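I'd like to ask you about the structure that follows.
Of the protein chains in this complex, all but one are displayed in their positions.
The first chain written gets the first letter, and so on, giving A, B, C and D; residue counts start at 1 in each chain.
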Amino acid sequence: MTYLADVGALARKDLTLELRARDTLPAMLLFVLSILVVFHFVLPPESSDLAAKGLLWVGILFTALLGLTRAFAAEREDDAIDGLILATRDRSAIWLGKALAVFVFLALAELVALPAFALFFTDIGGGTIAGVVLADVGLCAVGTLLAAMATASRARELLLPLIFLPLAIPIVVGGVGASVGSHPATYAGFLALYDAIFALLAWASFDYVLTE
Amino acid sequence: MTYLADVGALARKDLTLELRARDTLPAMLLFVLSILVVFHFVLPPESSDLAAKGLLWVGILFTALLGLTRAFAAEREDDAIDGLILATRDRSAIWLGKALAVFVFLALAELVALPAFALFFTDIGGGTIAGVVLADVGLCAVGTLLAAMATASRARELLLPLIFLPLAIPIVVGGVGASVGSHPATYAGFLALYDAIFALLAWASFDYVLTE
Amino acid sequence: MIRARGLEKRYGDRRILRGVEFDLTRGGLLVVTGPNGSGKTTLLRLCVGLATPTAGELAVEVERTRVGFLAHEPLLYRQLTALENLDLYGRLYRIPERRERIGMLLERFGLWDERHTRAASYSRGMLQRLALCRTLLHEPDLLVLDEPFSSLDDEGAALLDRELAERRDRAAFVVATHDPDRVLPLATAKLALG
Amino acid sequence: MIRARGLEKRYGDRRILRGVEFDLTRGGLLVVTGPNGSGKTTLLRLCVGLATPTAGELAVEVERTRVGFLAHEPLLYRQLTALENLDLYGRLYRIPERRERIGMLLERFGLWDERHTRAASYSRGMLQRLALCRTLLHEPDLLVLDEPFSSLDDEGAALLDRELAERRDRAAFVVATHDPDRVLPLATAKLALG
Partner (left out) sequence: MRPDRLPVFAASALALMASAVAVVAYVAPIDADQGFSQKIFYFHVPVALTSYALFGWGAWKALRHLWKRDERADLESYVAIHLGVIFGLTTLLTGSIWAKISWGRWWVWSSDQLVLFLVLFLFYSAYFMLRFSVEPGPRRANLSAVYALFGVALIPVSFLAIRLSKDIIHPVVFKSSGPDMSGKMFLAFCVSWAAMLALAGTLYHVELAGKRLDQRLKELREVLAS
């Protein structure tokens, strides 16, 4: 319970920060909406739903990445992360809190993007929505850990896409499968498996990422 | 002349900061390859060249946005921007130097990405290349100004989200039109006009962005 | 509480600390002095566990969350208000009577009227005071203070003197400073680096 | 060189400075004192032009690039080395014999051996020394120093004393400090805020 209280306090802090500074969410929204604009102008009206759905997944992936690159910016400023390291009993709470906050941002961006997508392109079924939610979990779980790693490195934001994209590709495969394939349930199961494995791994190993 | 010397010194500083890692180019290659792999999984095999071109624009937009969101990160850290304000005779040099540096990075990434794209997906014509170059100019000119606003202005919450979206979307529309439309020259002309107007506007107004 | 034997720390090829030895028990105050770049901050970071020694033995018998660390940087979020910052730490440290203690500390350090101001628009001395509030919030058993008097005015320094004296018997202290005279009355041991 | 009459500065609803008046000429040194949050830094930022007064008159008869400002923050790039940082400022200020002067200053402030180290891994005192190098690089006519002795060791402080004394007649000085005794021998005027 006390663990969850820590997580809650940390995630709350991130949401307050975003309300104040509005560094992350506007950029994510802008990006997702511009993608829709690009494809609105590119895709001929009669083109397949498949291509449109694919583009949706590109949008989700990159929007997540955009949010993740900024995830630890506030902690890096003035080494605020050191304060958190000293104050949390279990450092994985820092990971969970941050992943939750990123998840909320991503979900908010999608809450705008998905209806817009449905409006401009094609209907979105239950398979797609399930796929998106499951994929979000995986993206945030893995991405937050990797963002913490990239923050500790000299190359910082440059590094994150390099280490993140290869790990995210199975999510894209699963997500696309869940939204356009003929067996959405199989793909959803695959995504759930991915989420479980990598969330567990990230949770267990986050402590090492923060220690010097 | 001395003005250009300032611009050069400032842009050089950004390049030193970025190239510190020294493996920036291999990193970009990895980045581009990862993105192409993502595209592979997302596009159905029989999808049109147009969709592929659209993805190209999504990639460019994303890379530019990634660069811009962190364009003034180094200056914000420890208020280094104050030092620059005091040291430059004409503050617009700061804008020009930064825009140049962002442009160089974007161009470097595209120099890797465009040939790779042509190799793996579909040919790239002169219209696309002209469109990309012109769009880059516009994105860097406007984006740098807005990024500076987000950094320097104490009232940052107001500005960025409100302005960026309406400003960036014409570039996207023009760029996409130049590479897939039937009248690339018209769109290229539109982009050039946009670049001229907004670069001038940004150059003239940058001073006000930085003063308290 | 702390026992150091043959402590060594390197960064890359450079050896910053070498053969550092000291003992510290409850009620003790170790003053660390030395010229700029002699490794005071590095030693303090080793003590709180934010860095690990490359060789030697360092036994710190305090739980991590019972340590209070005042660093060069305030370790606060600039975009949050004083109250929000302390509330976050109060929650993480699970302080009983969290709100009351925060109010008391803010008042004591003269920040009560500014509790709803973002730390970003605090003056440097006010930030240092806020960082002190954060450090003392959970009544730590081990207090590790890096140049605590820096940028405080006379009143702030006197205040800090009082706070230290008050906790004299309940905690152990490690203080790095360029002005050792300030804490000498309380000091039980001195370590000169560099 | 500077003339202030009825100077006032507000942030939002709060009035930070009010009715500040002083004159400063070449060879003068104005000491600004006051408790934490009394507006010393704010006044200094007004003097260098990084902030604008809300009311009153402030005439600074020095070109912006002839001012040297030492702030609370070092105003340097953490990811660049000492040499790269100074080189950037040397170019922007168009200093004749840029490289030579940089070498001289680094040596004088005891940073020569660390010239290829990134500022990020400097200790706090070393950063303050580097910031002083940046401030003095272009031999400014007006030197505005915000707590310049902060986090310097005894040797560093003595060094800075010498540098100030040496420039005594060539420049004007505004120095904010919590330890006015340190600069009192040179001071020509004193302004107590708050």
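Rule of thumb we're sticking to: contacts are C-beta pairs under 8 Å (C-beta built on N, C-alpha and C of every residue); 3 or more make two chains touch, one makes a residue touch a chain.
Since the model is a prediction, treat every value here as computed from it, not as a measurement.
Across A:L19, A:A107 or A:L201, the residue that sits in touch with the chain not pictured is A:L201.
In the complete complex, the residue from A:A21, A:L55 or A:L162 that touches the missing chain is A:L162.
Listed by residue number, the positions of chain C touching the unshown chain are 11-13, 52.
Hidden from this view is one chain, which touches chain A at 142, 145, 149, 152-155, 159, 162-163, 165-167, 169-170, 173-174, 177, 186-187, 190, 193-194, 197-198, 201, 205, 208-209, 211-212. By the touch rule set out above, chain B reaches the unshown chain at residues 21, 23, 26-27, 30, 33-34, 37, 40-41, 45, 120.
Just so it is clear, only the chains that are shown with their structure count from here on.
For this pair, chain A with chain D, the centres built from the Cα atoms lie 44 Å apart.
For the pair chain A and chain B, the distance between C-alpha centroids works out to 23 Å. Residues of chain B found to touch two or more other chains are 20, 77.
Looking at chain D, one finds that residues 79 touch two or more other chains. Taken in their complex, chain C has these residues touching chain A: 48-52, 64-65, 67, 69, 71, 73-80, 84, 88-89, 91-94, 118, 134.
Considering their complex, residues 18, 20-21, 24, 27, 30-31, 34-35, 37-39, 41-44, 47-48, 50-51, 53-55, 57-58, 61-62, 65-66, 69-70, 73, 77, 150, 156-157, 160-161, 164-165, 168-169, 172-173, 176-177, 180 of chain B touch chain A.
Residue ranges on chain A touching chain C, taken from their complex, read 2, 5-6, 9-10, 13, 16-17, 20-21, 74, 77-80, 82-89, 211-212.
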